[in-house]
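The complex appears here minus one protein chain, its other protein chains still in place.
So, chain A:
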Amino acid sequence: MADDKDVLRDVWFGRIPTCFALYQDEVTEKEAEPFYLLLPRVSYLTLVTDKVKKHFLKAVKPEDVEEMWFEYEGTPLKWHYPIGVLFDLHALNTALPWSITVHFKNFPERDLLHCLSNSVIEAHFMSCIKEADALKHKSQVINDMQKKDHKQLWMGLQNDKFDQFWAMNRKLMEYPTEEGGFRYIPFRIYQTMSDRPFIQKLFRPASPEGHTHTLGDLLKEMYPAAIAHDGDAKKYQVLIQGIEPLLETPLQWLSEHLSHPDNFLHVCILPVPTD
């Protein structure tokens, strides 16, 4: 029987093979070769694409270089979503590698946040963790940590150090045993069909009567359409970390094991591909 630690490890070391190509119109002096990279699912695009930038800068005229941004089949990719979420949401059912187009001009101000340095990512990441801990422990755990502990979480993510990150993150995953779980489960539900960025509400790991809440319970409450009724054909795929857990999976367990490093459980709901 595999240990649940292996789940954490698998989640952390999930990689998406990606092919970066420079936007046609921006190619200038010489043809830029596509750039192939294994992207960590749990990281952020702008955090792991230094090499991409370096590669394509050689092909672009310096005066044309503005802030780098990415786009997939016409959709600008929000760097502040974890890479795995972007992939599951937009490109899950396509052939690998994932083809991302790189832009250095015409930054889509309406769709994307600026990200001029890693400190912006760090600020975003830490604010997510804090928000998640506010839901889980009324911020008690994160506030008890020292500055260096916060740094350890961030450095763990930035340098892809599983042990370093989890040595600290496990504290965020603890809860008083008598309560049997977090206060609320930090989750976000993304849909391709909607303009809403995501659904995020208060949801407890167990009902007032003490029944364990499952993934199915969450969806029933937040997105009832995602649950296929008996006899009906499945209309939606519910994805967490690129996999489809069974609806009876306890939410608390999912939160502890399949959350991203930002401590949120990111759930993607996609229509079942028609073909």
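The definition used in the following text is that a residue touches a chain if its C-beta (ideal position, glycine included) is under 8 Å from a C-beta of that chain, and two chains touch if they have at least 3 such contacts; residues count from 1.
By our rule, contacts and distances are computed from a predicted model.
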{"item": "Record-based protein name (UniProt) of the chain missing from this complex, from \"General transcription factor IIH subunit\", \"Tectonin beta-propeller repeat containing 1a\", \"NADH-ubiquinone oxidoreductase chain 4L\" or \"Phosphatidylinositol glycan anchor biosynthesis class T\"", "value": "\"Tectonin beta-propeller repeat containing 1a\""}
{"item": "Where the missing chain touches chain A, by residue", "value": "1-8, 10-11, 14-17, 36-40, 43, 48-49, 51, 96-97, 158-161, 163-164, 166-167, 170, 177-178, 180-181, 205-206, 209-210, 212, 241-246, 248-250, 252-253, 256-258"}
